[in-house]
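Below: the structure, in structure tokens.
The complex is shown incomplete by one protein chain, all other protein chains being positioned as in the whole.
Each chain gets a letter, A, B and C, in the order it is written, and its residues are counted from 1.
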Amino acid sequence: MQIGMIGLGKMGLNLVKNMIRNGNEVVAFDLNPESVELAVAAGATGATSNADLVSKLNGPRTVWIMVPAGAPTDSTVSDMVSLLSEGDYLIDGGNSFYEDSIRHGKLAAEEGINFFDCGTSGGMNGALNAGNFMIGGPSAEKFEHLKPLYEGIAEKDGYLYTGKVGSGHFLKMVHNGIEYGMMGAIGEGFDVLENSQFDYNNEAVAKVWNHGSVVRGWLMELAEEAFSKDDKLSAIAGVMHSSGEGKWTVQEALKENVATPVITASLYERYASMTDDSFTGKVVSALRNGFGGHAMDMKK
Amino acid sequence: MQIGMIGLGKMGLNLVKNMIRNGNEVVAFDLNPESVELAVAAGATGATSNADLVSKLNGPRTVWIMVPAGAPTDSTVSDMVSLLSEGDYLIDGGNSFYEDSIRHGKLAAEEGINFFDCGTSGGMNGALNAGNFMIGGPSAEKFEHLKPLYEGIAEKDGYLYTGKVGSGHFLKMVHNGIEYGMMGAIGEGFDVLENSQFDYNNEAVAKVWNHGSVVRGWLMELAEEAFSKDDKLSAIAGVMHSSGEGKWTVQEALKENVATPVITASLYERYASMTDDSFTGKVVSALRNGFGGHAMDMKK
Amino acid sequence: MQIGMIGLGKMGLNLVKNMIRNGNEVVAFDLNPESVELAVAAGATGATSNADLVSKLNGPRTVWIMVPAGAPTDSTVSDMVSLLSEGDYLIDGGNSFYEDSIRHGKLAAEEGINFFDCGTSGGMNGALNAGNFMIGGPSAEKFEHLKPLYEGIAEKDGYLYTGKVGSGHFLKMVHNGIEYGMMGAIGEGFDVLENSQFDYNNEAVAKVWNHGSVVRGWLMELAEEAFSKDDKLSAIAGVMHSSGEGKWTVQEALKENVATPVITASLYERYASMTDDSFTGKVVSALRNGFGGHAMDMKK
Partner (left out) sequence: MQIGMIGLGKMGLNLVKNMIRNGNEVVAFDLNPESVELAVAAGATGATSNADLVSKLNGPRTVWIMVPAGAPTDSTVSDMVSLLSEGDYLIDGGNSFYEDSIRHGKLAAEEGINFFDCGTSGGMNGALNAGNFMIGGPSAEKFEHLKPLYEGIAEKDGYLYTGKVGSGHFLKMVHNGIEYGMMGAIGEGFDVLENSQFDYNNEAVAKVWNHGSVVRGWLMELAEEAFSKDDKLSAIAGVMHSSGEGKWTVQEALKENVATPVITASLYERYASMTDDSFTGKVVSALRNGFGGHAMDMKK
């Protein structure tokens, strides 16, 4: 089928290649003309604006937005809602917060546009070869129209219509929350090994765990690969960034009064790695000095 | 090769079948004669005691102990150290604490017996078909003698000589610590889904996550299987037992001054599920009543 | 001075008595006429409605709202904004979420009414005898008008103008977050004592800690008092309710990207005490059964 792709970053461009390889026709736009050129080189038709992209698609049109969550997605959805026509399909494949997606879905529905919020997992490699997609939208019937697209670009059995609008991005959010917890557990395990009396080869450990153990899985495979390059990861700083979904998961859990100590611990572990100078630390250090005369580390 | 197997519980018996299927000859003993009969039915030679088992093996003998950790393993190792001869091989394939294994290794070494501490993962199915083994022992050279055995019964690339005695069970312990964290994260994720405004089919969620997502792995496959039987797990109580390795991992981390907030959270989450009447809870409830007059739940 | 008090629950009624004892004149209203009678018995003038209460006050009027947070406070503030006049003073002394207070402050300001959000601590006893108050409002100058009131009803040095509207309830929220963490730590400490090999008298422990130790404070005094009634708290169930401020503190911390592992742990500890049948627990139990054949507790 024919798809308009807006946003040609590392994920968007890989998806374009995946779509083309699977027999789809892609019209591609990005604010960066060089990215459009890369898409054209991969077989896409280039567009010079959102409007130009829409004009190059036949109805009922299908547009896939793959731009950063928040303001960029907001404004692109807003544009599309005015440019597209009743019966067209609009997919947000980015990492939008699910409440934004619910709002986008309402905006689109007012114009008769079928809005789908599509959480995308599987990383860059998945986007290129066989991705993983969790897709919310107006109805299972409407989703039938998009099935051939997903059947091609997804890993076998790697896509799911998850229910009403918002449910796709909500599910992707929770997926990432689980991912945070799993990564924290794996990291801590290797930390305990590194500080033990034994002399493990981390690559060998990850490898044996990937062949028959309970903790086998893609994250452990990635660990094996990382250790194969440098078993002590000596050039990498122990600083763990986060891009929001873990925090959102905890925030949603709090709204639901659901305890998520494991996922939350993995989030705070990341926060703590970002600073060695929290105000909490200053206060505790000052209190220890206050009652016990314990020396405080001072700022240099 | 020829192996003596002591302990024919769910794991031991499956290992016997695995060994026989892979061309090994097994002499089997268990305190329970019915278990010995099952092993005999599977093709093993039955033994009536530890001594009888040893007498039925040709030197250099290889004996695999698969009995509960702690006192049962202690006494079996002790027996074997007196029954076996210099140059024989003794494997503890159970879930022993690694410091016990170091002690066992010293006892065995005094008699010239080669002691290996073998952490076994992969569950019952792995034991039966293709297990996962992390094996510490006196030297890589001595391990060569056991390689043909493991090559047969393990998943491809699913065994590793991990270094000196104790390192096998230590690694298995950390593996289980990671497993605790991963399971906690997965459980919490589905808890957030269950309490959300959306109506997910948990089996379908686990299935899509198993096909291309970042969190795919054996635990998610087991989740899919569990949900396939009852999507709401309605007959299962939310009580999480634990058998020690998670606690050991945290204890070792504390000895190393390594923070393991994720793994620890998963351990405490299990503890909390075992009671709804902790003393902590009584104290906090009494304090709330003390300053704010908040009602307390009373024991019935 | 003259104060109109709306809401005569356990806190409101105690505040009325405190105000009267300190030479203030109080007009009191509650939806429950019996509560109004109690206030009248304590020396207040009764009112039959919000409007009646306002009509009985001289300008510039001061009205103190002490009703449950959320909808009851919303509607009372709304009523007062229409009933009061420019230059009047309106205090919300309840446990409102600070963003609600900011909203209430804007509504009031549009009518020229001076809105103060007053976090109240110190429990029922404090309300009655000498309370603790954290008060946000339009300006320090406007707060001068209320100083004589607080000077009388507060513990010496026990009130503070905290800055712009919202800052009073925000500070009270954080106060409660700290309180959650402190209570959790105290509860856990006594739990470790109870499960130790030693035979402590908890009342004696709390008493000695209250006389010179680092952990002395009001909460430990309340613990001593609770243990004096029953050293094992045997009639109290270990169930820890929570009324929102702890959760709000964590939610605000997340918005700020500030890690609060201690306060969060105390919140989750409460949640966990409320159930022994979480979905997390069901999933983890099912997974353990899946790979290891571990028995599951089943629902009765």
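Here is the rule we use: a residue touches a chain if its C-beta (ideal position, glycine included) is under 8 Å from a C-beta of that chain, and two chains touch if they have at least 3 such contacts.
Since this is a predicted model, take the numbers as computed values, not measurements.
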item: Missing chain: touched chains present in the view; value: A, B, C
item: Absent-chain contact - pick from C:Ser96, C:Asn114, C:Thr162 or C:Ser278; value: C:Thr162
item: Sole contact to the chain not displayed, among C:Arg216, C:His241 or C:His294; value: C:Arg216
item: Of C:Gly12, C:Gly46 or C:Gly123, the residue in touch with the unshown chain; value: C:Gly123
item: Chain B, residues in touch with the chain not shown (by the definition above); value: 214, 247, 250-251, 254, 257-261, 264-265, 267-268, 271-272, 278, 280, 291
item: Touching residues on chain A - with respect to the absent chain; value: 10, 122-125, 183-184, 186-188, 190-191, 194-195, 218-219, 222-223, 225-226, 233-241, 243, 261, 269-270, 272-299
item: Residues of chain C in contact with the chain not shown; value: 121-123, 126, 130-134, 136, 154-160, 162-164, 166-167, 170-171, 174-182, 184-186, 188-189, 191-193, 195-200, 204-205, 207-220, 249, 252-253, 256-266, 268-269
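Going forward, only the chains that are shown with their structure count from here on.
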item: Contact graph of the chains (line, ring, star, complete, other); value: complete
item: Superposition rotation for chain A onto chain C, Cα-based, multiple of 5°; value: 180
item: Residue-number overlap at the chain B/chain C interface, same or different (half cut); value: same
item: Centroid spacing, where centroids are CA-atom means, of chain A and chain B in whole angstrom; value: 34
item: Length of the line joining the C-alpha centres of chain A and chain C, rounded to whole Å; value: 40
item: Between chain B and chain C, centroid-to-centroid distance (C-alpha), Å; value: 48
item: Chain A: positions in contact with at least two other chains; value: 214, 257-261, 264-265, 268
